[in-house]
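Written out below as structure tokens is the structure these notes cover.
Complex shown without one protein chain; remaining protein chains in place.
In order of appearance the chains are A, B and C, and numbering begins at 1 in each one.
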Amino acid sequence: MTMRIDLNADLGESFGTWVLGDDEAMLDVVTSANVACGFHAGDATTIRRTVAAAAERGVVVGAQVGYRDLAGFGRRRIDMDAADLTADVLYQLGALEAMCRVAGTRVAYVKPHGALYTTAAVDEVQAGAVVDAVAAYDPSLPLLGQPGSVLLQVASSAGLPVVGEAFADRGYAADGRLVPRSHPQALLHDPDEVAERVLRIASEGTLLAVDGTLIAVPARSVCTHGDTPGAVGLARAVRAKLEAAGVTITPFVRSGP
Amino acid sequence: MTMRIDLNADLGESFGTWVLGDDEAMLDVVTSANVACGFHAGDATTIRRTVAAAAERGVVVGAQVGYRDLAGFGRRRIDMDAADLTADVLYQLGALEAMCRVAGTRVAYVKPHGALYTTAAVDEVQAGAVVDAVAAYDPSLPLLGQPGSVLLQVASSAGLPVVGEAFADRGYAADGRLVPRSHPQALLHDPDEVAERVLRIASEGTLLAVDGTLIAVPARSVCTHGDTPGAVGLARAVRAKLEAAGVTITPFVRSGP
Amino acid sequence: MTMRIDLNADLGESFGTWVLGDDEAMLDVVTSANVACGFHAGDATTIRRTVAAAAERGVVVGAQVGYRDLAGFGRRRIDMDAADLTADVLYQLGALEAMCRVAGTRVAYVKPHGALYTTAAVDEVQAGAVVDAVAAYDPSLPLLGQPGSVLLQVASSAGLPVVGEAFADRGYAADGRLVPRSHPQALLHDPDEVAERVLRIASEGTLLAVDGTLIAVPARSVCTHGDTPGAVGLARAVRAKLEAAGVTITPFVRSGP
Partner (left out) sequence: MTMRIDLNADLGESFGTWVLGDDEAMLDVVTSANVACGFHAGDATTIRRTVAAAAERGVVVGAQVGYRDLAGFGRRRIDMDAADLTADVLYQLGALEAMCRVAGTRVAYVKPHGALYTTAAVDEVQAGAVVDAVAAYDPSLPLLGQPGSVLLQVASSAGLPVVGEAFADRGYAADGRLVPRSHPQALLHDPDEVAERVLRIASEGTLLAVDGTLIAVPARSVCTHGDTPGAVGLARAVRAKLEAAGVTITPFVRSGP
């Protein structure tokens, strides 16, 4: 049986003159691009360029929707009314869709960004607001998120496809959650260790928590990072190791309708 | 032969807690709604609500694209790179389209707002940037603008449909341009006078300039305003007079594909 | 003994073309103006005009600092880092101070706006961040807030002067907190009732809670609202009644150093 996994990364997060990450390099590594939609990052020119570069490479484009908070990069929870959040998500989906249309591709999935990701993972109101937007826009669009999160539960109940992801380079607690960034093992830096973990996720659906517990991680996609030069190298090493092990790196959804 | 004319107005220009105009009232008067797309005005909730209200009434939705300048309400010319302007227009088109999609309608035409309208009427670079966006997005979308403007010329050369509009309540010079706002006849306030003018535009395609010259105005749409209570009354009076005179008030493009 | 009370209101909350409230009218009623500083509302021109109008009338200017959230009008809690919030408050204080300087007045007190007001009333981290900003900027500046709030406690501990305020037209629970807006008595509309209440606050420092309990409200200032025409009339009626009853309407801090 073939092992398959998708690699995703947050891209299109530059803004105007400010550059973040090496999108071109990462697009040669990943199979799914979570493209910023302008609210937490991503001016229109950046988004257009990123989507075009993804489309050229056959990388699938997903909408990385976030809070309207450039100064905070979408990393600060905002206590929004559900209706406003739904409208904000719709707005971002459409904006990205226009860039996809002119590049010959489409928005193929949705992944909340930053504090919206972590909030929607535990908060039914905000999860519901995101799900309402996606369901109204296109109920065939999968939501990409943490396995077991409230977001994926609410999405699933609403009839949306859901796809679980794992984090390649973050430490997990035995309960399946990420350990806080203050934890000494919060971040994995060794390419071999990271690649080994992703291989196990792809092959067995498990990983080792920081306390040594083997936990189940039902993930069809693995999130990598590209916002530092080291991160790009790490992502490349992971991909190479997976391919050497016979894992097929492939998107979880098609870019065509 | 039946006289036909479209009535358009700028709508969806509230922002968050700030309300501008009486959109509901105007949607009962006009046949085409130039809906703000979030760059010069219009938060996502306002846009969604406006589009839904338009769709309910069968009012056609157009994209009122503008400069990214909330503080200036898009009324200040910005010397943008053409590629950035094209991307900004695409972004706005898509954002509005998402609201249309969930309301069961579509973006059916494009009309630049404020300083982008006046700049694109004379500046080939900015006109070209707008046209590039529309052509890439959907070359069947008409551009609504001033007859004879650079924008409509460039759009026409690019193969886009173009629709000329006249201003119901603005004074015209003999050369077909609007007189400056400082001119004593810059604004018409008398409902009968305004209705009379619109009737002549619909029936003969002409209007009287401030110096008494009869000029040709090849307009299939007439722009009304609704951002003051008096303006709504004026628009209603114009519509009533037109209907009494047997003019069919009808959009210049269909809301369906 | 003379009864004295300050009347304050949120002003300068227009933004660009969007007008909110009748600042000129309210400046003829209140003695202290909580002027928006640009983050939740207030463009630079609006702020300058409001401060100049306040200075002309001898109305004291306070800094109505808020979250950086124009779309949400500062009414949505944002989970900010304390250091970022402190910097944001400093930035707003300085921006307003410049407008005061050129108008011949000064920032004489600080009152958080909207969700920052309600968050800092209960959250030590955000209260501390606001207090840190004020203490660093000018430790002689009073903080205006709800009596008994965490904000005033933290400010007091830090050596800042604090001033309690009461709400003229909001229903109180027996524990001294405002009842939720969904409560049938959440808002008082009758001018006589409101004026009677403010008179009692000024004379006895008490008010009647919605359940009839007489509670202590140690307030040297009373917050009025001016964002609707009716509200301006209410504020005028309150002022007239207070003056008729011999209450001196006077600011709690001087506009000069």
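Quick notes on this structure:
In the analysis below, a contact is a pair of C-beta atoms (placed from the backbone, for glycine too) under 8 Å apart; a residue touches a chain by one contact, two chains touch by 3 or more.
Predicted, not measured: the structure shown is a model, and the values here were computed from it.
Only one residue from C:R48, C:R170 or C:R220 touches the chain missing from this view: C:R48. The omitted chain makes contact with just one of the residues B:R68, B:R101, B:R197 or B:R220: B:R68. For the options A:A25, A:A52 or A:A71, the residue in contact with the chain missing from this view is A:A71. Residues of chain B that touch the chain left out of view are 68-69, 71-72, 76-81, 84, 115. Mapped onto chain A, the interface with the missing chain covers residues 14-20, 41, 43, 70-73, 75. If you put the missing chain back, the residues of chain C touching it would be 38, 43-45, 47-48, 83-84, 87-88, 90-99, 101-102, 136-137.
In this section, only the chains that are shown with their structure count from here on.
Between chain A and chain B, two chains of identical sequence, the interface residue sets overlap for the most part, with shared numbers making up over half of the total. Fitting chain B to chain C on C-alpha positions gives a rotation angle of 180 degrees, to the nearest 5.
A straight line joining the Cα centres of chain A and chain C is 43 Å long. Measuring from the averaged C-alpha position of chain A to that of chain B gives a distance of 39 Å.
Touching two or more other chains at once are residues 43 of chain B.
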